[in-house]
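One protein chain omitted, others in place.
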Amino acid sequence: MPDVKENIEAGTIEAVRGLEADRYSEGFVTDIEQELAPRGLTQETVRFISAKKEEPEWMLRWRLDAFERWQEMEEPDWALLSYPPIDYQDAHYYAAPKNASKYKSIDDVPKEILDTYAKLGIPLREQEVLLGVEGAKETAAAARETPRVAVDAVFDSVSVATTFKEELARAGVIFMSFSEAVREHPDLVRRYLGTVVPPTDNFFATLNSAVFSDGTFVYIPKGVRCPMELSTYFRMNARGSGQFERTLIIADEGSYVSYLEGCTAPMRDENQLHAAVVELVALEGAEIRYSTVQNWWPGDSEGKGGVYNFVTKRGDCRGARSRISWTQVETGSAITWKYPSCILRGDDSVGEFYSIAVTNGRQQADTGTKMIHLGRNTRSRIISKGISAGRSNNTYRGLVSVHPRASGARNFTQCDSLLIGSSSGAHTVPYIENRRADAQLEHEATTTRLSEDQLFYARQRGLGEEQAVALLVNGFVRDVIQKLPMEFAVEAQKLLEVSLEGSVG
Amino acid sequence: MLELKDLRARLSLEGAPDRDILNGVTLTVPAGEVHAIMGPNGSGKSTLSYLLAGRPGYEATSGSAHFLGEDLLALEPEARAAKGVFLSFQYPVEIPGVPVMTFVRAAMNAQRTSRGEAEISAPDFLKKSRAIAERLRMDPDMLKRPLNVGFSGGEKKRLEIYQMLMLEPRLMILDETDSGLDIDALRIVSEGVNALRSPDRAMLVITHYQRLLDHIRPDRVHVLSAGRIIASGGPELALRLESEGYDALIAGAG
Partner (left out) sequence: MSSSLSASAPLLDARSSGLLARLEAMDPSPSRLRAREAFARTGLPHRRIEGWRWSDVRAALSRPPAGGATDAPATPLAGGSGLAFGEGGLTAGELAVSSWTRGVSENEARVPDVGALGWLAEALALDGADITLAPGAQPLALVFSGREGDRFVHLRIRVPQGVEAQVAESHLSGGGFSSVRVDYVLEAGASLHRSVFLAGGAECVQAAVASVRLAPGARFHQTFLSLGAGLSRLETALTHEGDGSEAVLDGAYLLGEGRRTDVVTRVDHLGVGASTRQLVRGAVKSGGRGAFQGRFHVARHAQKTDARMQHHALLLEEGAEVNAKPELEIYADDVQCAHGATTGALDEAALFYMRQRGLPLAQARALLTLSFIASALESAPSGPREALLGEAERWLTGA
């Protein structure tokens, strides 16, 4: 099949050229009057943000302490990522639509912003909400029940709207922007903030602790099964700004919540910094499912522009029999540095990580997970599927650690990498540390390319090459797609196709 | 020879809740006799065999089990083996890297040493092994391969009987030995088992079906249900079960 091979290589070249605007439909800019913090990062910036958010003194202190520590820290360089030095002084650390903090209801939100979210498939008026995400319509039509998704919409540094708040409140669920929570539920925030990701955890988390702007706060009371999917939709819009959101989810004893997160940004030829922190706390018997579809602007085919995505996500299975599950579909960003992790502290707790990471063009991703087994009979499962196309690099990096008290711990890890074209890289860097004889850890990894035989077979049966690739890639990532909530699975699949468009002939 | 009195047992395996699986089994198997234990799935048949052989996690909560007057439950599995307890496993374990002959010879010598006997010489061992393999119509190459690795179900069962004939135990517990065997293999295996029948040996044959008992004629048949013996009788009991099924008997036992 030499012609197939040639096609693939020709296709790869196409792909490098092809990673253009028409394939990133989220790349538009919303024209709206902005309020910006002055460029740069000083103590004054931190005070400015805190004042904008009308924060109490303790919150400001917390930020300032973090800022002080951050100034002494060095940017980590152990990941398989290369990018020019970031000038942390050359960005706006706060950007918001004018008067954003004054929106009392959805009716106050400017039309431009509502249109932005509508265009992204995220209707913010509750009566318009059929689904959280568009693209799943066909599936939803088939489904009897229309699933509903409550949305917190974060636009640059502020939350502009949160839907279904009242209905959720009736179930006792607190779902609001982080800024609101600091004002309305200071006790809960103070009790849990920074207990999973300490303010000085790492360079990027510490930066976030100093300048975080907005994000989502969720509290599910004891024994409550959250009546709908919760989600946050992050949108970066302003030029020269970064986004530093903070999310805190607490699932009290015996409760359950499924949370979705989506992200997009306009196409800009500058690099935008995104350094988020997500903390999850699952108390006894609670379960949190956290799904991400990350589609930040990846930059153009020559690697110009794109979001630098440095994210710290960690869940603490604090109580016995608690469960935290991370599912991520990472297709965007120029740089991804992200390791959603689980601390399995409670006995019999379970941590899961399901990941699809696609890189194309000049993208670089270094992503994976950490499973820290502290409690007895704790179990973890890691399924990672990396797809590298174009001239990208895709690294799985993970840690499975079993501490001396973690009797009967179990881990299973499967890391598969798929290479499309001969100009990309696929890497696997797992760390395995076992200090229990009765623990059982299994790790498997493979690296293969899209099989020419399979491609040919599918084409012989009449599929076009693009279709054949989509089919094979879908098969490759199936285990993970199945873990996503249904309405996200459809979007994720579509996103994969778009991300890989033009990667073969 | 084997005496069980009101034996109760609990299964405690890691990662699973404890479970009561024997609820008072009383049974005497005199020397020279073959007793069959029959019962539906989940009745506790395999548990009984594991308990008698001393599998870790299978724990007697009350009652007793004596073999030749000695408290079986107080002994380590290898000590029971040295006393002559042989369990033919329902699912023989694969042990990569250990050839069959190496393993059986190590086991035989360990048993002999423990009984204060001299180890078997290499030529004697080979001679005996060859004769038994021939009798069971086994391919001699099988004995050079790692224990049970890549063996078919039938080959594994045949290898269990090979080991039984090599080790010449006093109490033989056959756990579902007929599963995985075709008619010819069943006959060969049964001939091997019958060759060991003698006045100073006893045998417990655990089976779901009657067909094995056509080849290995039991002196007594016991029906186990929900961890308890609900009926005992002669060989005719097995035939009755075959025609009427377990349900009728269990219903009758109320």
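Each chain gets a letter, A and B, in the order it is written, and its residues are counted from 1.
The working rule: a residue touches a chain if its C-beta (ideal position, glycine included) is under 8 Å from a C-beta of that chain, and two chains touch if they have at least 3 such contacts.
The shown structure was predicted, so the numbers you read here are calculated from the model rather than taken from an experiment.
A.B. asks: Shown chains touched by the missing chain?
C.D. replies: A, B
A.B. asks: Can you work out which residue in A:422, A:467 or A:482 touches the chain that's missing from view?
C.D. replies: Checking the options A:422, A:467 or A:482, the one contacting the hidden chain is A:422.
A.B. asks: Which residue, B:31, B:110, B:126 or B:142, contacts the hidden chain when the whole complex is considered?
C.D. replies: B:110
A.B. asks: Among A:304, A:381, A:443 or A:494, choose the residue that contacts the chain missing from this document, as touch is defined above.
C.D. replies: If we include the chain that is not displayed, A:443 is the one touching it.
A.B. asks: For the chain that's not shown, point to the residue among B:38, B:51 or B:87 touching it.
C.D. replies: B:87
A.B. asks: May I ask you to list the residues on subunit B that touch the chain which is not drawn?
C.D. replies: Contacting residues on subunit B, toward the hidden partner: 53-56, 76-78, 80-82, 85-87, 89, 92-98, 103-104, 106-108, 110-111, 114, 146, 163, 167.
A.B. asks: Please give every residue of subunit A in contact with the chain that is not shown.
C.D. replies: The list for subunit A reads 74, 76-78, 80, 404, 417, 419-449.
In this text, only the chains that are shown with their structure count from here on.
A.B. asks: Give, as an integer number of Å, the spacing between the C-alpha centres of subunit B and subunit A.
C.D. replies: Centre separation, subunit A to subunit B: 57 Å.
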